[in-house]
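Every protein chain of the complex appears in place save one, which is left out.
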Amino acid sequence: MLNLLWLVPFMPLAGFLILTASEGRLPRAYVPWIGAGSVGLSAALAASLAFELLALAPEARVFRQTLWHWMAAGDFGVDFAFYLDALSLNMLLVVTGVGFLIHVYSAGYMADDPSMARFFAYMNLFVFAMLILVLADNLPLLYLGWEGVGLCSYLLIGFWYEKPENGYAARKAFVVTRVGDTAMALGLFLMFSQLGTLDIQEAMARASTQWPAGSALPTAAALLLLGGAVGKSAQLPLQVWLPDAMAGPTPISALIHAATMVTAGVYLIARTHALFALAPEVQTLVAAIGAITLLMSGFSALTQTDIKRILAYSTISQIGYMFLALGVGAWSAAIFHLTTHAFFKALLFLGAGAVILSLHHEQDIFRMGGLRRSLPLVFWTFIVGLAALVALPFTSGYYSKHEILLSAYGSGAAGPWLWAAGTAGAILTGLYSTRLLLVAFFGTERTQAHSHYGSNIGVPLVVLAILSLAGGLAKLPLFPALPETGTEETGGSIGLATTAAPFLGVAIGYLVYRTGTASAEALLQLPGAETLRRLWFSGWGMDWVYDRLFVFPFIALARLNKGDAVDRLYQGIVALTRLGHCMLVPTQTGQLRRYAAGMLFGAALILALGVWS
Amino acid sequence: MTADAFAALLPFIVLSAAAVAVMLAIAIRRSFRLAFWLTAGGLLVTLATLPCALSVAPAYVTGLLLVDAYGLFFHALFLLAALAVALLCLAYFRRRDNENEEIFVLLLTSTLGALLLVSSAHLAMFFLGLEVLTISLFPMIAYSVRASRPLEAGIKYLMLSGLASSFLMFGMALVYGDLGVLSFEQIGASGAELGQKPLALAGLFLILAAIGFKLSLAPFHLWTPDVYQGAPAPVTAFLATVSKASVFALLLRFFTTVHAERSETFLCVLGLLAVVSILAGNLLALLQDSLKRLLAYSSIAHMGYLMVGFVAAGLLRRDLQAETIAFYLAAYTLTSLAAFGAISAISDDARESDRLSDYTGLFWRSPWLAAVLMLSLLSLAGIPLTVGFVGKFYVFAAGVQAETWPLVTTVVVGSGIGIYYYLRVVLAMIRTVDTAFLPAQSLHPAAGLVLAVLAALVLGAGLFPQTLIDAASQTPQISAGAPKGNRHSAP
Amino acid sequence: MILLWLILVPFIGGLLSLPARRWRDYAPRWLALAALAVDAVLVLTLFADTGAAPKTDWLAQVDWAWIPRFGIRFHLALDGLSLLLVGLTVFLGFAAVLCSWTEIRERQGFFHFNLLWTLAGVIGVFLALDLFLFFFFWEVMLIPMYLLIGIWGHENRAYAAMKFFIFTQVSGLLMLIAILALVFLHYQTTRSLSFDYFELLEADLYPGAARWIMLGFFVAFTVKLPAIPFHTWLPDAHTQAPTGGSVLLAGVLLKTGAYGLLRFVIPLFPGAAQDFAPVAMTLGAVSILYAAKLAFAQTDIKRLIAYTSISHMGFVLLGVFAGNAQALQGAVMTMLAHGVSAAALFMVAGALQERLHTRDMDKMGGLWTLAPRIGAITLFFSVAALGMPGLGNFVGEFLVLLGSFRVDTAITAFAAIGLILAPVYALYVMQRAFHGPASPCEVRDFGIREMGMMLCLIAATAWMGLHPQSMLAYTDARVNGLTRTLAQRGP
Partner (left out) sequence: MASIPFEHALLLASVLFALGLVALLIRRNLIVMLMSVEIMLNAAGLAFIAAGSRWGQPDGQVMFLLVLTLAAAEVGVGLGLVLQIYRRYKTLDVDRLSEMQG
């Protein structure tokens, strides 16, 4: 049965190929069946594989499948091979499971779109690439999936290609992540040149034996891999692409930019945790990045008006928690939060999608309002999602986030600071979640909603809501893929504070947006508040800085040298030759006496040279 | 006169007889065709006597002529070239039959001059051969007296040639006055003390100036474009090939026999002339709009390349030098004949197709003709598949082996510039203009035959050069071995 | 013998296609296809003979005397590297004929003549193991390509054709000088004059000479490759050439430069090459970045693709001089993959020009709606060009960087910035030409012929990306030999 592992990624691939080959001539009704069906089969297969794998003893929960010899050159060689252990199984389930639900949802969401076949083709390709990423046995294959998901992200962000701004957002996403990917590629090169292999398990084993902890090499390698991770997972300083990526259809935001692809960085670090363990400084850096990112994007989320951008910043923030967890060595907590986040953030995005669809692509929350009456199903599932997001007790998000914050607190000297940042982030989460809920779903109805979604939109919402609530209970045992980190029980007060923080945020939100005790408008009147708001709104002005640092100079340079300055050199030679021609032509006067004089000159010259030299 | 000497002289005798015969025939009956057939016959018979002369080679005849394999190689080349020119004349002067017979007499006499020149072993014969060649050329150049250009070209060539001749004579007089000998070998024998004989040295340089004029090496090149342009195309072909090649062949014989290569100065001066010629020729040709002028400039450059081979190979080994010169001259002769032949084939004495615009779209009007012209241009540019490439290969081989890097660099630079203007012509020919209103070029069968054979030779010798190399490498016998016959000088 | 036929078949096919157009207008292209089919059969036979993993070094040889005077032989031989490249040549030959199917309507006979002769020349380059013969083919392939650009090119064809020819020709002369210097140095020590590859491999050069001679080869090959600063001919030539010409230029002709580096520069001068490696690698890295930046600045779609070619060939230069097994294999893979992907992109650009009569991307936009097939195919190859794993180009670039990282971390890190710039320009093409609001005009989408051809190219690219081992195995022996040479004879 485990031998069927290869089918898990290849079924979506088959779906992609069928949909592409049909060139959109397939009857519309069949398209979702192929698109969602292939992923569904994958999900089912993944589930059965999970049962089989989990039935084994924990130490034996490893399965390796080599499909073919990929490439070899000299002492370098990699296979096209899959590696299944608890960690990749966890990801496998999330990707296929959540992916399947989102595919089903898409069948409803995209029902009227003329390019539905293309949409499903890209989606299937994405699932394929993501599965390659999580199943890869070696780093080049992981890189294949890594770039593949990036490509699909590009394709799907720019899915509605008629609008140039969508294309811009898509390219921005690709190029920014590519910056990280390049760092990661360099990391691969470094690891190969030092360790002589790119097989993940082998490389980790060799790294642990060859490299002393804290030495320069593992630090460099870990740093480079971290570059890839922050790019893909939209962490500081490469987080700028994700808010713009919301230009794609909402299911894409749910699948790629919330549940799966953006967490690839977390997966990568977890996968290579042995390396990061050798580089404590880098690990601290990971934690710091996570902490700062979660705070910064929390503030940004607070000021957004676009429902999807709020969720996007929230995603960045939540991945910040995962990085925080990774940074403090709480590997399984990170993966746990990854899983729960996949559930509740997919739910939130799908809910937002349903709202957007009902409001004819209205995304500004201040033009919504009162949706709890017109869209009750969406309202209730959304509330569940938000509850999980803010980590109210007994939701899945609570378990994972709580674990992270407690681990952070107990992680050495910087621990309390990290914990404080995380807790402050939790307050922020509560605040912006409440704002979103109150503004969009309560109050007066500002845009007429037409709830014309069918069961293929409703069912995924409900299923995901259940998972968001109960997902915290179904935590996969990740040992021995990841080392067990015993969360030492910290003082009850810390636990209590951690639990209470979201409530604080919710309370503030309620005061500001519901009761009007301190209205948002009034707060903006405070000195400097407007500047601050604008700074947060623009994502801390990072785009502005990057534009001026990289984009504009590059474009200016390109414009300046469109004609290729090197060619001037050759044009100079040509000009010189022409000049020679023009200087010599006047000697050909056609006048006999001049010619005779020329001869005389020549004779005199060679006589002079010859006789008197 | 011994039988050997007679055998050695046979080619000259037959050729002179042919010239006389044609002259007499014209006096009796003016028939263009008859004159042509007599000329062709005379050339062919002369060609047939060459093996006879080869059998006794090397042989001195009266101390003035040295008939050796080196000379005979060029004899064969010039006779064939003359035959080609005769055929081209037949086509070129077709419009006014029976008025143009004398061109054949002049062709034969000038060929005789060229033959004498390459075989001369004595300053007197050098002078005599050169003047027979040159004086026959004057009327040939100005042959179409009804047009103004040939006249202008003729008088220019005549005057400047006279000037060059006087340089030559004065130079010879200085050499004679200082050394008291006139035969090449004897000059060479006293060559060791040449450094102490400034008059003789000056004389040699004056002779070089005259040779430089004939070869149109810069700075003696100024006449070349005007004369090339003004002369009727077949005559230009002759001028560019036989006249130049014979002088160069003589240059090699003269300067190797007098051991000029022992003098560093001499090689330096020649190298300098080569560099200046290459640059001047190529630069002047760059934007030239007249194809004949363009080829004239290109010939200046080619003489420069050849001079590089001369100098470089001269530094190495004499046999390689002779082989290089012989091969390059043969290649250049074949190629130039094809190029000027193509021009000649689409011109006649009423109208010369000379401007580049005359060749626009030629490739689509007369593909074969254009293909021949293109082939010859590529050969001049030294592109593989053609014999010109092998010639240039020789020059490079000699230059590299002798490590004369400045010269080699100049050749590269010159070739680079050269490609530009050769390709300009090609580009004009392949321009896809609306060719409907341009007449298709009719090709005279004589010209067609010449061009076909030349094209085949250019390609054939480019692909399989070994045969021609074998022929050219016979030439090291230039002064090796003891020549037979009496080598008496003046008593 | 089969090797000779590989060259002769397109050669003869070209000759036959000249008269064939008199019979039927479309006869030449079918004839060209037939000739290529025969060649393809020959190549497949060779593939079949060698099996998947060839152990022997040289799979087939032809060795005849050609010009014994210089010890020049007609020596062809084939190893895994040549086999792959010959296969690529024939494969892209089909593509070139097919994409000219409707584009070339006039003078089809001569067009296919030139196309096939170019292919014959390129195959000759990949097979020749005599340095003279190599140079011969190297130059021979230029002329028909020159004519392809000069006759069927776009508005500025004359300039582009001229530039192409002069760059390659002048650099070719430098190579000729280098070849001669090598041969004569070898001659000085061994007294045997030979241009044979195997004999020259044994040449014992003192380091100073080796460096200069290596530079001669290097310049010729980097002009063809091309790399900064010798690249400026390429954008013009590629932009102006007809689609078939661009396909051959980008797909095949550039590879001859890379092939030359692998076949001659490294094995003949391992020491000098290693000394020079930092410079060459820097040039490669600078090429990658500089050309990528220029590509982004272009509005002419063909010019943009042309600059991407330069960028990609920078990886080849980097890989060849990094000199370890990964980098060398990567260079080979980049050659193959870039050949296919660049050819495909040029075919797309050609198709767009045929349909829209412009290459200016500012005048395009929204084509996806009108012609989704063209859009999808462009997307595929743009993505291939930006180095998407799973497609051929990635394997090449990855291996190159992997290998070069071991040699020089800084240069590799610098070159890796190219990975960031690649999507900038590649996706820019998609955005400007295909995305955006649809324009109201009618554009014919790809038909069966075009789709069939494109699917073959797509399949090839994907195959190279997913199972590169099937190709790498052929060059394994050669690459190991090269690394061994470098290790033994390096400094």
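Just so it is clear, A, B and C label the chains in written order, and each chain counts residues from 1 on its own.
Convention: a residue touches a chain if its C-beta (ideal position, glycine included) is under 8 Å from a C-beta of that chain, and two chains touch if they have at least 3 such contacts.
Computed from a predicted model, the values in this text were never measured in an experiment.
> Taking the whole complex into account, name the chains on display that the unshown chain touches.
A, B
> Which residue, B:T2, B:S166, B:S357 or B:T467, contacts the hidden chain when the whole complex is considered?
B:S166
> Touch as defined at the start, partner being the missing chain; which of B:F12, B:Y60, B:F73 or B:F127 qualifies?
B:F127
> Of the residues B:G177, B:G195, B:P406 or B:P445, which one touches the chain left out of the display?
B:G177
> Could you tell which one of B:A5, B:A19, B:A59 or B:A153 touches the chain left off the display?
Touching the chain that is not displayed is residue B:A153.
> Name, in rising order, the residues on chain A that touch the hidden chain in the full complex.
Given the touch definition above, chain A has residues 585, 588-593, 596-597, 600 touching the missing chain.
> State which residues belonging to chain B touch the missing partner chain.
Here the touching residues of chain B are 123-124, 127-128, 131, 135, 138-139, 142, 145, 148-149, 151-156, 158-159, 162-163, 165-166, 169-170, 172-174, 176-177, 180, 182, 199, 225-226, 229-230, 288, 293, 490.
Here is the rule we use: only the chains that are shown with their structure count from here on.
> Make each chain a node and each touching pair an edge, then name the shape: line, ring, star, complete, other.
complete
> Whose Cα centre is nearest the centre of all Cα atoms in view?
C
> Have a look and report which chain pair racks up the highest count of C-beta pairs in contact.
Answer by contact count: the chains A-C.
> If you average the CA atoms of chain B and of chain C, how many Å lie between those two points?
43
> If I count partner chains per residue in chain C, which residues reach a count of at least 2?
Correct list: empty.
> What are the residue numbers in chain B that touch two or more other chains?
Residues 420.
> Which of the residues in chain A end up touching chain C in this complex?
20, 23-24, 68-76, 80, 140, 143-144, 146-148, 151, 154-155, 158, 161-164, 167-168, 170-171, 174-175, 178-179, 181-182, 185-186, 188-190, 192-193, 554, 557-559, 561-562, 564, 566-567, 569-570
> Over in the complex, which chain A residues touch chain B? Could you list them?
577-578, 580-581, 584-585, 587-588, 590, 592, 594-596, 598-599, 601-603, 605-607, 609-611, 613
> Taking the touch rule as given, give the residues of chain B at its contact with chain A in the complex, in rising order.
Spelled out, the residues of chain B in touch with chain A are 155-156, 159-160, 163-164, 167, 198, 201-202, 204-206, 208-209, 212-213, 218-220, 222-223, 225-226, 265-266, 268-269, 272-273, 279-280, 283-284, 286-287, 417, 420.
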